[in-house]
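One chain of protein is taken out of this complex; the other chains stay put.
Order as written gives the chain letters A, B and C; numbering starts at 1 within each chain.
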Amino acid sequence: MPMNRHDHHPISETEDSGRIDISRIRRRLEEMHGLNYWRSLDEIAGTPEFQDFLHREFPSAASELKDEVSRRHFLKIMGASLALTGMAACTRQPVEKIVPYVKQPPELVPGKPLHYATTALLDGFATGILVTTHEGRPTKIEGNPDHPINLGATTAFGQAMVLDLYDPDRAQTVLNAGKPASWEAFLSVMNLEMRAQREKKGAGLRILSGCVTSPVFHSQMRALLAAFPLAKWCQREPVGLDTVRLGAQIAFGRAVETLYNFEKADVILALDADFLSTHPASLRYARQFSTRRRPDTADGMNRLYVAEPSSSITGAMADHRLSLAAGGIEALASALAHRLGLPGDDGGAGEHGGWIAAVAADLKRAAGRSAVIAGKGQPASVHALVHWINGALGNAGKTVVYTNAFDSELVNGMESLKKLVADIESGSADMLVMLGGNPVYDAPVDIDFSKALEKLKMCVRLGVDENETSRFCHWHIPAAHELESWGDARAFDGTVSITQPLIEPLYGGKTPLELIDALLRQPTRNSYTIVRDYWSAQNLPDFEKTWRKALSDGFIAGTAFETIAVTSAEPARTSNIRPGGGLELVFRPDPSVWDGRFVNNAWLQELPRPFTKLTWDNAALISPALAQREQLQNGDVVELEFRGRTLRIPVWILPGQAENSVTLHLGYGRQKTGRVGTGTGFNAYALRTSDALWFGSGLQIRKTGETYPFSTTQRHFNVEGRDIIREGTWQEFQSDPHFMSARTEPEPGRDDTLYSPDEFKYTGYKWGMSIDLNTCIGCNTCAIACQAENNIPTVGKDQVARGREMHWIRVDAYYRGGLDDPEISHQPVPCMHCENAPCEVVCPVGATVHDDEGLNMQVYNRCIGTRYCSNNCPYKVRRFNFLEFNAGMTSVQKMVKNPDVTVRSRGVMEKCTYCTQRINAARITAEKEDRKIRDGELVTACQAACPAEAIVFGDLNDPASRVSKLRAQPLSYGMLGELNTRPRTSYLGKLRNPNPEMKS
Amino acid sequence: MKTNNSIYGLIAEFETHGQLLEAANSAREEGYCRMDGFTPFPVEGLPQALGRGRTKIPLIVLLGGICGGLGGYFMEWYANVVSYPINIGGRPLNSWPMFIPITFELTVLGAALSAFFSALLLNKLPQPYHPVFNAPHFERASIDRFFLCIESIDPKFEPVATRAFLEKFEAINISEVTK
Amino acid sequence: MAQIFNQSANTISRVGILCALLALSGTGWIAAEVFWSPYTTMVGVPREQPVPFSHKHHVDGLGIDCRYCHVSAETSRFAGVPPTDTCMTCHSQLWKQAAMLEPVRQSLATGKAIRWNRVNDLPDFVYFDHSIHVNKGIGCVSCHGQVDQMPLTWKQNTLYMKWCLDCHRAPEKEIRPRDEVFDMKWRKPADQEKAGRELLTAYHVQTSRLTNCSVCHR
Partner (left out) sequence: MIGDPPPGKSDQHGNPGELIAPGQTYAGITGRITSIPLAKQPPRAWYFGFAIGFALLMMLFLAVTWLLVKGVGIWGINMPVAWGFAIVNFVWWIGIGHAGTFISAILLLLFQQWRTGINRFTEAMTLFAVACAGIFPLLHLGRPWVFWWILPYPDTMGLWPQFRSPLVWDVFAVSTYFTVSLLFWYLGLLPDLASVRDMAETPLKRKIYGFFALGWRGSAAHWQRHQSAYLLLAGLAAPLVLSVHSVVSFDFSVAIVPGWHSTIFPPYFVAGAIFSGFAMVLNIIIPIRKLYRLEGFITTRYLNNMANIMLVTGEMVAYGYLIEAFMAWYSGDKFEEYMMHNRAFGPYGWVFWGLMVLNVAVPQLLWSRRVRTNTVLLFLVAFAINIGMWVERFVIVITSLQRDFMPSAWGMYTPTAWDWATLAGTVGLFLTLLFLFIRFVPMISISETRELVAEPKKIPA
């Protein structure tokens, strides 16, 4: 893990830090009135300040940063930078410049990365992260291992946020009615506006924000609402937790938060709940869940039941998955409640009676050691039922605990949004301050938000990007990116996490704290002072010490909510719940672009979606049965008609989709966004009404006859009976731990070779990796973590369609069993680092060879690009730069590159290196201390990011290392071992734990 | 009467290669040793008729081949075993079976080059200028005529006698070749 | 038949062939010469700098230790090029008015860095780490030469991969006791190779893997 992550932030001490002067660039930017904004960014790329910044102490990517920026779509190609250095053998090197600091920051040692603890937010909830900076450039996000909510893991979004920081399409200047203006001008205007509002006690003032958990912000709002008693604050997320809160409200008569402990649960039932990937606490849940999926788990493997309309990460992990229309879940829950002796309606069970009975029995058996969870896509009534069920099973306080809510009074985003619009329509509200968000795009269609906005006298938006909503704002203030901001927020368990800036705001962005502060008082304070002042006032013991610790830890220890005992209200008597007939439309946040906010992030866009492996698009996910009925093929464009509105969108046939459910992923089809996101996907919000936020019946589907080209990274999901992925059951494993290897053909013996098997002995370190298919949930975080660590370019939809995606580690999905309810298995595939590497023998120039520690190295600067190695790689993990995929990047975009990894040029092969740069760093540190690298001291990027700890890397010569132990396990196997490639990457066969009483 | 040193030799022009062979044979028997025949295609037996021994070319080619082969294997062995030994997919440094193709190719190359160049050098080509080109109708030596030239440096050469000797055969004409 | 070429043609043709052969081998030889010549390698060519900084004066003359300016040589990949204020620690007292120091004063005043010309420049795909070399007893001189004798700094070695390999294959030829690393005056003992081998074991240098590609390329 990071070596010196405990050096805390310079700014906290010296306001005058020796950082480069971004404010200069900002000023230049402001001078560039009238220019369109893409260009203005390119212009500053040319300023000496930026060149200095980029060349500062010659980061290795420096030469990559020289060439001029092209006007083309930034994924498009020209020129070759390393291509030239490739010719070093026959060219004279150009004279490079050294640009030292003028005043060197004390904590900064050129060439040594620094690691700072800070916080990443999603929908207002915090996860702790560690950010690696090189000479003041944040380049990589890691999970904060000490943070209670994510325990060192990150989500794909967390990994990708660093790319957003350098997004050239970010809002860069204060805009007034679309014209560049200044922050000062804005302040003076606000001064007047607020004076006006003060007179009417803020009757016309409305604040619209996303869900906020920040104590500082809450205190600010309290102050604001005290000063303007009639003002109102509306918190609202397009894919927020309203239903969850309402459910708790029904069940307990008060606002509480529900927290699970899956480590203690033997039997889990998830009702349309994707708690492993889309829940605010999913990182912790995934960790807890996975500890009970390991073959060597002490207290037995848990059993997971899932009922859901379309395959989710959690559903794929299920031992028994029931594909059921979202509208059918409530009936199922009610029937289950009935079987558990609660007032429920058993009639809803329908043909699933058997399934429910078995689940009920299993849950009863594990009473107090079971857990039932419902997803935010289910109505409050289902959540209430689930609370009662957990109560009846005696899980409350054991596997399910309750804490005080983030907001003392219930927050219902939908309702407050409706109220807000009503107030504007009625004219009672005339001033709106929006903190981020994009309601014009993502508010329910039956609420005409844009029309409301036009009514406003004064509309202000603070946002990192300009989107559909910005157009209606009188003032648009560029927001500081999280990595540029001071602030705080609570994790889902309540832990207060501190946000500290890693770099000065590139475009002078402001934080919400600063904006609200500006409404309250002028002259304004900067957010550092705001945060520090607040916390110093919280009479923490020995503030200075606590504060410094909080900054270096990234969170304030012991601030998690205490669990509380709740008294459940009398279970309501639910009667004859029947799912609506006909086709059902289901809305889900997109696994990559979420509610639409990440649509301009190329890493996320190109990340293959789980199951479909779609990139750069969303689709209407339909069941094979429906496809058959309507004669639909993948890519056929259909017209969906729902409650009087229509949407044309291509379909994708998803095995495991509930027969009559059509799932739409939100967040695509944006009208106004950056170069990456423009023109991608289809806008599902066009059908999303306030009465069917998550699902609703009465959908009509019509085939249009048009087709649409999708880009997918995997086209074949059948394992073709090859020894690639090994599966079995927990029961089989109990009876014979070696049952798997017994039924597969053995690897050829070590001596079955013409050559001496001892030609090369790996006596020093012997690196190897073990991937546990039992715990891998297929969340893709490893893939994007690898992309961030290893400077892997994105290639764009067109190139993906041509089969030229560049991910070094891919997550393959294989389907087994019936089309309608298949078993799905994920398999992460990095380079196998074969000891008898087939790729090496065929390379004419020795560009891919072995080193003494068994690494299969790819030497980019030696590679001439014959691509023979890839042909001869049975695992097809090699990636080729068919074109100059790094060309056309602005200087700012290039700042994301990791200087410890060569940026590959056109025409060279690349692949997973086991993060050789990390190995070297660790070795050098160790050798300087004359010791060996300790097990766990060195982790690969994918391993560090994995929420389920499915990937373990280490020294195979050290019998005590975790990887050696995993390799020794009976389930361990080498993929396609019969080819005698002797892979260093091995897998643990996948076990499922089916309920013997159930046939399917 | 010219003296020997001003002329290169006497040349006789024949219709068929049979006549040439006959003349050459009896010339050899007569004791002439410095003579040469010129024909539009290789005439079998002519070299023997003119008293020429076997050529050294096959030997040279053999040597060339051996050098090529040995050199080839040495190059591979030196590069991959001595100069920069690297672990290539666990294969031994001196993976001789995989070194055979290049060894073979270089053997052939060495032999072929020596064959071609020895042929040229021994024939002293290129030699754009040569006295026999002065002989009348000599262009037809590459078309349809067969020539026999007895050179003046032949100890037995005697302008008159030699001409008389040549006239014994049905040569189309006999002429002096000036230097 | 008339001669097509006159007598001289024979000589001309043979000489011609000879020349062709010479030209062929000649070009190869010239190419090699160019690659190894100072024109390409810049070896021994003093490099112009915005400020004519003399290592000779500062190191040899004033006896300042390398680490005074190149602070991170022992701890980081980069030895570190001193920030302007390092220069000014002395030059705020000495030579305050010297014209040649104007750029330094400018830099401090304007906050704009001095843009030095790199002397020892490795390609961007080579990851050289000063700290590990220094810590394992490779002296500055081994790569940078007698910097204390350079008025204007020049490149002492080609820094070609071949040159790196020479030492990575036989480090015993260059390795020296750790505490001599920064000593410009240190000379190899007569039994360098023997002493070197002892140091290698003492410093746990895994010589076997020093020629692995991954050591320098990532």
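In the analysis below, a residue touches a chain if its C-beta (ideal position, glycine included) is under 8 Å from a C-beta of that chain, and two chains touch if they have at least 3 such contacts.
If you're wondering where the values come from, they're calculated on a predicted model, not measured in any experiment.
When the full complex is examined, the chain removed from view is found to touch A, B, C.
Contact with the undisplayed chain is limited, among B:Leu10, B:Leu46 or B:Ile150, to B:Leu46.
Set against the missing chain, the residues A:Leu410, A:Ile724 or A:Ile933 yield one that touches it, A:Ile724. Only one of A:Arg879, A:Lys894, A:Arg967 or A:Arg982 touches the chain withheld from this view, namely A:Arg879. Touching residues on chain A toward the chain that is not drawn are 77-78, 80, 83, 86-87, 89, 714-722, 724, 799, 802-804, 810, 812-814, 827, 829, 838, 841-846, 849, 862-868, 870-872, 874-876, 878-884, 905-909, 976, 979. Contact residues of chain C toward the unshown chain are 1, 4-5, 10, 13, 32, 35-36, 158, 160-162, 165. Those residues of chain B that touch the chain absent from the view are 17, 36-44, 46-47, 50, 52, 55, 57-58, 61, 65, 75-76, 79-80, 83-84, 88, 91, 95, 98-99, 101-102, 104-106, 108-109, 111-113, 115-116, 118-120, 122-123, 125-130, 132-133, 139-144.
Throughout what follows, only the chains that are shown with their structure count from here on.
Here the spacing of chain A and chain B, counted between their Cα centres, is 81 Å.
Chain C has its Cα centroid 58 Å from the Cα centroid of chain B. Separation between the centroids of chain A and chain C, computed from CA atoms only, is 46 Å.
For chain B, residues touching at least two other chains: there are none.
Within chain A, the positions touching two or more other chains are listed as 849, 851-852.
Chain contact summary for the complex, chain B toward chain A: residues 86-93, 95, 98. Those residues of chain A that touch chain B in the complex are listed here as 755-756, 759-760, 834-841, 846, 849-852, 982. Residues of chain B that touch chain C in their complex: 84, 126-129, 133-139.
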